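Quick notes on the structure that follows.
A single protein chain has been omitted; all remaining protein chains appear in their positions.
As written, the chain order gives the labels A and B, with residue 1 at the start of each chain.
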Amino acid sequence: MKKYRFSIVLALVFLLVFALPVFAQEKYKIAFVPKLVGIPYFNAMEEGGKKAAEDLGVEFIYTGPVTADVAKQIETIDNLITQGVDAIAVAPNDPAAITPVLEKAKEKGILVLTSDTDGAQEVRDLFVNQAIEKEIGYTTMDELAKAMDYEGEFAIVSCGPTAWNLNTWILYELERLAEYPDMELVTIRYAEEDVQLAINVALDLINAFPNLKGIIGQCSTSAPGVAEAVTQAGKIGEIVATGVSVPSMMRPYVKNGAVKSFVLWNPVDLGYLTVWAAKYLLDGNQFEEGIEYEVPGISTKPRYAAESKMLILGPPMVFDASNVDDFDF
Amino acid sequence: MINFQRIVRRREFTVLVLILILSAIFSFTTERFLSVSNITNLLLQLSGVAITAIGMTMVIITGGIDVSAGSTLGMACVVSGYLLMGGYSPFLALVLAVLVGLGIGFVNGAIIVWGDVPPIIATLGMMNLIRALMFQTLGGRWISGIPPACRTIGLGKWLGVPIPMWIATFLIIVFSYFLSYRPLGRHIYAVGNNPEAARVSGVNLKSTIIFVYALTGALAGFAGLINAARTGIVQTNSGMGFELDVIAAVVLGGTSALGGRGTIIGSLLGAFLVGIIKNGMVLLNVPALSEGLVIGALIIISVLADIIRARRETR
Partner (left out) sequence: METTILECREISKSFGGVRALKKVDFSLRQGEVHALVGENGAGKSTLIRIISGALLPDEGEIWYGGQKVEITSPRLAQGMGISAVYQDPLIYPYLSVVENIFLGREIKTPRGNIDWKRQEEKAQELFASLNIAPHFLRQPMGELSVGLQQLVLIAKALAYESQVIIFDEPTAILTEHEAERLFQIIETLREQGVGIIYISHRLEEIFQIADRVTVMRDGEVVGDYPLSAVNREMIVELMAGKHLVEEIEHGGEKSEQPVLVVKNLTKKGKFEDISFEAFQGEILAFSGLVGSGRTDVAQAIFGIISPDSGEIYYRGEKFKVHSPRHAMEQGIAYLPEDRKSQGLFPILSVSYNITVSILRQITNHLGIVNTRKEREIAEKYVKELSIRTPGLEAKVFSLSGGNQQKVVLAKWLGVNPRILILDEPTRGIDVAAKAEVHQMIAQLVERGIVVIIISSELPEVLKLADRVIVMHEGKITGVFEGEDISSTNLVRAATGERVLPGKSD
């Protein structure tokens, strides 16, 4: 009985302590929760976010799980809510699972954004999209087709089987595949966000399908993984790897010929745009359809799609031997 | 003198038969299974698990567990990755990777023995601690582009068989011999079956336990170097979940999760079984997600069999 009362008092005290900073703040606090910390891609987004925070005079918090784990991500967001941030941007590992905690944030009056990967449309106020999914999917397929000479078998090595953006890209890749009747997708495999696992999976695939001509590494860890597997299997020239990844990881494979070209946007710019957009909305502004926004500090002119409440960074970039050395992320 | 009935009743035999049946099925259904490149590949992927399983078998025989093996492997990857990138000799990388693993394992053992902390808690703490340390060291960056000349230990072949598998085979023979013929090796079983009786029988409990954890760490470190050399890439989550593969191999191979019973060769067979299932499912193009289903079910069945046997014996 006593214990019970004591617990309630303790809980109230905790609530109060954590609620205090809400009343004491000055600068906007804008948080970004990546799928996982510690990989070059999200490091690049962090870099852009930091730069924007400096330029715009806001506080930028970059925090997230060490593995692409949705439960840990939910935990992180919960903590951010208690901390009382003004805006949370997140790249969800699992859109469905993360919805409730985003709703909770919204109830607390926090601006909710998704970036890099979308969540449930009803919950978030804005999706900062690196490029339209359709364009990424189509471009990846086109690059693969070109490299494979428009014919033969290919496989896809994706990462988390529940990642919405990866699955959507794959969907558009398959849609685009209709344009290339001589190409055939043999299988889709998953390797989590782990390069070494991706290498193992790709090596198995190379063995399983002797006629394989191409492999797509769907995320930033699996693309270098499949390229390394092609290299190790001694299949450079026979099998071509491509995918969506960062130049720093793909550079050696572009040089050794395992990769002819690959697809990405500029993640530094994406991080910058995320923080910029959050500040823009917190200041009370609204985005409008069709306008090309001038964002100082990034190289593209983002557009807004009102129907899906989406701010698009720009068209995807294709990297190959001619430009891969120009980027340091 | 060979007692066939006894051999047939052993878990190693069951696992071997399963492996043979699966191999037969896979080689009939896909002609790629028995290809040289596929077998090479299978052996390469197995070697890290097989090497670490040597130590893990001993840990589990003592009734303990080491869930920090994956982090230890990762840390050794980081250390050897830096050294190889820095142009140091692969031999130095090997020595340091093993030493780092040995150190982590020793601390594990010391916490368990002197702090009286249950093994799962001690090594769980260590697992997170080492992972955080890796994160600090790498600062989110990857190590990539390790020069091919330094990667022989991971990629090279001798007589057509990958060097890592030669190393694994050598270590398995040495340590199997150790477990059956060295007093310390034999004492490991006593510690696992009945620690109190082991103490009364004159076995040094503490040093035996520290030894098995230190050995597991050292072997995980060795596997880390091989891994780094083989893949040429080190990232923050290198080796994450690796400990589960190792534990699965050991448990499937007949080492009792209750302690006191198990062989290294059984763990090797367990590793083969898991490897063949994974490999075969890719070859047969079975949907990727059902892989976990099969392996998970196998582990539960094998532990249940173990517990049922123990129950029969204690009655």
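Operating definition for what follows: contacts are C-beta pairs under 8 Å (C-beta built on N, C-alpha and C of every residue); 3 or more make two chains touch, one makes a residue touch a chain.
Just so we're clear, the structure is a prediction, and the values are computed from it rather than from any experiment.
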| message | Touch as defined at the start, partner being the missing chain; which of B:Gly81, B:Pro119, B:Gly260 or B:Gly275 qualifies? | response | B:Gly260
| message | I'm checking contacts with the chain that's been left out. Which of B:Val36, B:Ala149, B:Val200 or B:Leu293 qualifies? | response | B:Val200
| Residues of chain B in contact with the chain that isn't shown? | 6, 180-183, 186-187, 189-190, 193-194, 196-204, 256, 260-261, 310, 313-314
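The criterion applied here is as follows: only the chains that are shown with their structure count from here on.
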| request: Report the inter-chain centroid distance for chain A and chain B in whole angstrom, where each centroid is the mean of the CA atoms. | output: 34
| request: Mind listing the chain B positions that touch chain A in their complex? | output: 30, 32, 35, 37-38, 41, 44-45, 131, 135, 138, 140-142, 144-145, 155, 227, 231-233, 235-240, 278-279, 282-283, 285, 288-289
| said: Help me check something: in the complex, which residues belonging to chain A touch chain B? | reply: 36-40, 42-43, 66-67, 161, 186-190, 193-196, 199-201, 203-208, 210, 221, 224-225, 228, 232-233, 248-249, 252
